[in-house]
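Have a look at the structure below, then the notes.
Removed: one protein chain of the complex. Kept in place: all other protein chains.
Naming follows writing order (A, B and C), and every chain is counted from residue 1.
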């Protein structure tokens, strides 16, 4: 199961509203279950965080856990974690990438924010997945 | 001068309406004057055309002409044109990538559609730049 | 807003004079606000630092802060920071890449030196941005 464009657009818009309420210039990416981009908005953020948002979303969906959870798994491997971070064209395990599940609990995509603090980015991304719960 | 997110979102939405009116599953990308992504929507197209849309938009903005115009320039060089196509991480010179100019005539970004015929993609992209003219 | 060639050449020449005064064989790169090369000089440095100079300049402009400031942000994320370093075709967060702002405070590009110590490279790059202040 893959998230549809309509649902991705809904999620993106909720995240955009949250980012505007927090007044933070972020980039927000929504990817499908295959990690491929489906909707994206750069709210006048610096362009360096475009790739951060996409990589956080891909990291979440490809391991089936929020981005910072994958970070904790890798940290447990200490220096050896470098190899994992370097895989799949580069993971990004800072908080802010969250998986999107459908009503049946299956992962259908992920959404990620980048440009704020890890906590702010996580808050923005989490706001957007309420719609699917 | 760079296109703002608000203007990019307006352009994207117009292109989305056009694509829905034509009933074609496309991907649409908006990039700024440096070729960096600012807004993106995949209307349930196959994911192979995501990169097509981004590369068409980048090709347009980096040479300052619509994507198929760059294609004509390269075609004039016969076999040697392949070297140009291979530059800049890969050009895509099929129609559908159009430059976005501000009122003063300066290029501020580009928008591209991919997933339809070259003519349809061009129609979708061109619909979106009316807002800036 | 993008730095013009004339201003980039001025900045480059000031940095070259500084490097000669310090008698260090460096490479110096100036990029525009989109991270694209605009002026470059390799003062008989080893060629390995060409990419260092370009990546430092791009790191500065794409995050809107001097290269080592981005390094400090990433260091705060411990091991997870490696993922950020791996993004955007590779960041370089050693000192020596500095943003260039216009009179209005907008970032119009960046200049970076590589080949000296981080402190020397920073001194060389900083000398060049005086012209815009």
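Everything below uses one rule, namely that a residue touches a chain if its C-beta (ideal position, glycine included) is under 8 Å from a C-beta of that chain, and two chains touch if they have at least 3 such contacts.
Keep in mind that this is a model prediction, so the values were computed, not measured.
Q: Indicate each shown chain that the hidden chain touches within the full complex.
A: B, C
Q: In the full complex, which bits of chain B touch the chain not displayed? Write them out.
A: Touching the chain left out of view, chain B contributes residues 34-35, 59, 62-64, 70, 77-80, 82-84, 86-88, 91.
Q: Against the chain that's been left off, what residues of chain C make contact? List them.
A: Interface residues of chain C facing the absent chain: 4-5, 8-9, 32, 34, 36-44, 47, 50.
To be clear about the criterion, only the chains that are shown with their structure count from here on.
Q: Shared numbers divided by all numbers used: is that above or below half for chain A and chain B, i.e. same or different?
A: Shared-number fraction above one half, so same.
Q: Provide the C-alpha centroid distance between chain A and chain B, rounded to the nearest whole angstrom.
A: Each chain's C-alpha centroid was found; their separation is 25 Å.
Q: Check each residue of chain A and list the ones that touch at least two other chains.
A: 47
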